[in-house]
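As you look at this complex, bear in mind that one protein chain is not there, while each of the others sits in place.
For reference, chains read A, B and C in written order, and residue numbers begin at 1 within each chain.
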Amino acid sequence: MATVVVPALLRKLTDGADRVTVSGRNIGLVIEDLERQFPGFGEYLLQNGELKPSIAVSIDGDMGTGGLLDKVKENSEIFFVPAIGGGL
Amino acid sequence: MAAKPFKVIGTRPIRHDGVDKVTGRAKYGADYSLPDMLHGKMLRSPHAHARIKSIKCDKALALPGVKAVITSADLPDLPDKMEMAGEAPVNLAHLSQNLLARNKVLYDGHAIAAVAATSAHIAEEAVRLIEVEYEVLPPVMTVEDAMKTGATILNPKLRNKEEGDKETNVASHIQFKRGEVEDGFKAADYVVEREFKTAMVHQGYLEPHNALAVYNADGKSTIWTSTQGSFAVRALAAAVCGIPETTLKVVPAEIGGGFGGKLTVYLDPIALALSKKTGKPVKMIMSRADVLKATGPTSGSTIRCKMGCTKDGKITAAQVWMAYEAGAYPGSPVGAGAMVIIAPYDIPHMIIDAYDVLVNRPKTAAYRAPGATNAAMASETVINELAEKCGIDQIEFRLLNAAKEGTAQTAGPPFKKIGYVECLEALKNSPHYKSKLEGPNRGRGVAGGFWFNVGMNSSAVVNVNGDGTASLVIGSVDVGGTRAAQAMVAAEVLGIKAEDVRPSVGDTESIGYTDMTGGSRTAVTTGAAVFAAAEDAVKQLKERAAKLLEKKPEEIAYEDGSFYAASDPSKKLTFKEVVAKFARTGGPVSGQASVNLRAVGPSFAATLIDVEVDPDTGKVKVLRATCAQDVGKALHPSYVEGQMQGGTAQGIGWALNEEYVYDDRGNLRNFGLLDYRMPTCLDLPEIETILVEVPAPGHPIGSRGVGEVNIVPPPAAVANAIANAVGVRMNVLPMSPPRLLKAIINKRSGSDTQIAAAGR
Amino acid sequence: MAKKTVVETTINGETVEFLCEPRESLLEVLRDELELTGSKEGCLTGDCGACTVVVDGRPTCSCLVLAVEANGKKIDTIEGLARPEGLHVLQQKFLEHAALQCGICTPGVLMSAKALLDRTPNPTEAEIRYALAGNLCRCTGYDKIVRAVVDAAKTLSSARAA
Partner (left out) sequence: MHAINYESPSTLDQAVKFMAAHGEKARAMSGGSDLIIQMRAAVRRPEYVVDLKKIPELRQISFSVQHGLKLGAAVPAIEIHENADMRKYYPGLTEAAHLIGSLQIQSRASVGGNLCNGSPAADTIPALIAVGAKCRVLGPKGERIVAAEDFCTGPGRTVLAPDEILVEFQIPGPAPHSSDAYQRFIPRNEMDIAVVGVGASITLDLGEDRCTAARIGLGAVGPTPIFAKEASAALVGKKLDAGTIEKAAQAAIAASSPIDDMRGTAEFRRHLVGVLTRRVVTLAAERARMATSR
């Protein structure tokens, strides 16, 4: 099972838990599992079927592509963080 | 590759575009013209907040020489949500409304209409003839006023999801939390809490925004413009004008400074719309007043910062509340500010609340390490107060708490290899820090800074010529010498001289997609693309060499400028010998690469500043400045030093005299370069630089972004130096003479030295 | 509307005649009529120095000169700084010292520096900084610019000595 570190303002969905374990071999499936366990997660992370432009994903310390197909390993550590663009 | 000693990288060749720039031949956006060209000018709002009741253009249209007038009615009404335009997330409705106001004007200088005429003078006169009827609304100028309950609302569509879906001026709230902050403060021997106010400031690029657009009868169009991102202009201008993105070609001209302010569009879509309406090329150049009133500033802010430490100097907790001015539309860099404010330190317990707040000021744009400089003004001065309480040297205190590999970043992920400790050590061992500072009213201050740097997408093409030289095409606009750096990367891989690579910046139809020059990404990501493109060329050349040597390609090695087979090292072919025969070995050799770089080394800096304060006037003289920065691996050290010196200079300007001054009606008072006071040659000392090189993991050369982090420490370093000089703690930017004098007088009279941000 | 006037002037050593409206600035005519776009527009209020040219031996903001005033004047612009034999020493030193980044202020800075060195062959650093105070540069922090001018002055005076 991979671990998702829960963004501070979403801990209301996980009754305070800052880390939760999820299953799924890529980010899309991980988010599906999060939504299943903690309804509301999906709405925060997704916009018409894609990751919101304002959100970036870090998997084991590397930034993701921003796509839902980024691979997730067993016991990966996943962070959802605000995207830092070039500043548009 | 990174293991081998570099031959070209790290040297200081003359930049390839240098001669054009010292002879006046380099063509910047405003230098382009076309036959039968019209000139465009904008009408802008004299009110900070008003409803537009009517716009009458007939008098303007009647003026001889006037060809067209457009308003927001001539542009499509775009969806009010974040979308990807090209690769950049943007709210197109807000973007479009910022270019030509719809129904409401939201700041002094908000564009309302545009005129195209046969001369710029006629267009200006025509603008004066457009009649607009306003219903003036009360302006909301500060985050405090905007966040009050019952505050005047700028955008009724904006809702507060956290508190029962009410109307609000707060566009977003972000929170970061680690541990239990109250426990952290309980464990502290000393706690310092301060409130800071920082003024809105502008990037101050010397070249005003410009655009030359031509819309052809076949529906294809072209824009020549000074931008940090030609592909961003293509995406945004096409979206605003409602044309297919790829029918527009954007040609990036030389650019006269950007610092983040030329990532978005202001004139490009307007010039295009005017060209579409008139059927003629239209050129637009902004006045300096319009640049200051309606483009780019970065957020003013209010920041409350509370930190605690043990008496032996270990920081136990940090609590931060920060609200940034977004300007007229959402999008201040407060999220970035929140993620950098305490990032340089390993702090077990923290909570940060960050708010993006609408006010009747121009829509803010990125400015060099967006959001980080105001944030560091707060955290890095509080840290000095803690160091004083502990009686620990200001550099030692930072070393005690400095983030290292493995330290959790604010948003959670751990740092990989970083060089903050190395920067602090370098500063500690610098001649500057070891020198004595003598004389009355003189003081010395240190501050640190952190910036992420971004990766994103870049493309590069390396074409090898038969004479052993090569041409390089990249999509990254060159604002400060990156073209030379990229040519050096190609030369390094190809094993030829930097002078033998001719680099050029391609337009949107001559190079693959490349993100903007920003986020300190160009030397890093485009560098990686150039590296890969050159390796691709070398791979092809090995195949050619294999044919000539009658060996298998996989046998061929390329070292020190010659190809040979491992099985027979005696038979060598030079680079020149191989490329000379390319026609007979399989045709031209062209290496190509497009990369999406994700593992990007963040950068840290530490800056040391000496000042002298005139206690009679509150005027500060900067005596000496030294910046130490982790640059990973410097490609062209002279231009890396230049970035560090430039960022330090901008930081000193921000510290002392730069600020937007609005009157109570919300009108900008200082909309020229006389009263928006950027440092002149006489306001700055020699700026010493120390290049710290901690190679970035996962990068072929080890480069880190070098463009931004250097602006972060100076304001806090100056504030710390002032405190050291005259014993007053400034909590406001800029620390202009009247404000500092007031603080000094308050101190003399024994009253609180924490002065109000009010007054100039 | 006022009718256009013929102006005769000397630009970079060449006699030049042009036609202009009285409201046109020297900068406009240089850039738009004569296609000498090396002089840049930065502010049109004389505060940035990007449009600096040398008029009768003195650095001047060409944005604050009416083109008609140029009649009978001797004007030097960045386009005239290099000679067929090669770059002016100032230009060479700016390249060697990496004294430019975006380059938009560079033509104005070079013309101010040229005017300084023509009158003051061996300036102190303070004199150099004063002479360049009217030329804003936002990229460099001025450090490398000052080094380049110092070096150029040295080179020129040793050349004179030889």
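Side notes on the structure shown:
The rule is simple: contacts are C-beta pairs under 8 Å (C-beta built on N, C-alpha and C of every residue); 3 or more make two chains touch, one makes a residue touch a chain.
The shown structure was predicted, so the numbers you read here are calculated from the model rather than taken from an experiment.
Although it is not drawn here, the omitted chain touches the following shown chains in the complete assembly: B, C. Set against the missing chain, the residues B:74, B:124, B:425 or B:535 yield one that touches it, B:124. On the side of chain B, the interface with the absent chain consists of residues 121, 124-125, 128, 616-617, 619, 656-657, 661, 669-670, 674-675, 677, 679-680, 682-683, 736-738, 741-742, 759-760, using the contact rule stated above. Although one chain is not shown, part of chain C still touches it, namely residues 1-2, 5, 21-23, 25, 44-47, 49, 52, 55, 58-61, 63-66, 68-69, 112, 115, 130-131, 133-135.
The criterion applied here is as follows: only the chains that are shown with their structure count from here on.
Under the stated contact rule, the graph of chain-to-chain touches is a line, running from one end chain to the other without closing. Of all chains, the one whose mean C-alpha position sits at the greatest distance from that of chain C is A. Rounded to whole angstrom units, the spacing between the C-alpha centres of chain B and chain C is 29.
Residue numbers of chain B whose C-beta contacts span two or more other chains: none are found.
In chain C, no residue touches at least two other chains. On the chain C side of its complex with chain B, the touching residues are 21, 23-24, 31-32, 36-45, 47-48, 50, 77-79, 81-82, 87, 91, 94-98, 100-107, 110, 128-130, 132-146.
Looking at the complex, you find that chain A touches chain B at residues 5, 7-9, 11, 18, 47, 52-54, 58, 61-65, 77, 79, 81-88. Chain B contributes residues 12, 14-15, 17-19, 21-28, 30-31, 33, 121, 203-208, 254-259, 285, 287-288, 479-481, 636, 638-639, 641-643, 645-646, 648-650, 672-674, 678-682, 684, 686-687 to its touches with chain C in the complex.
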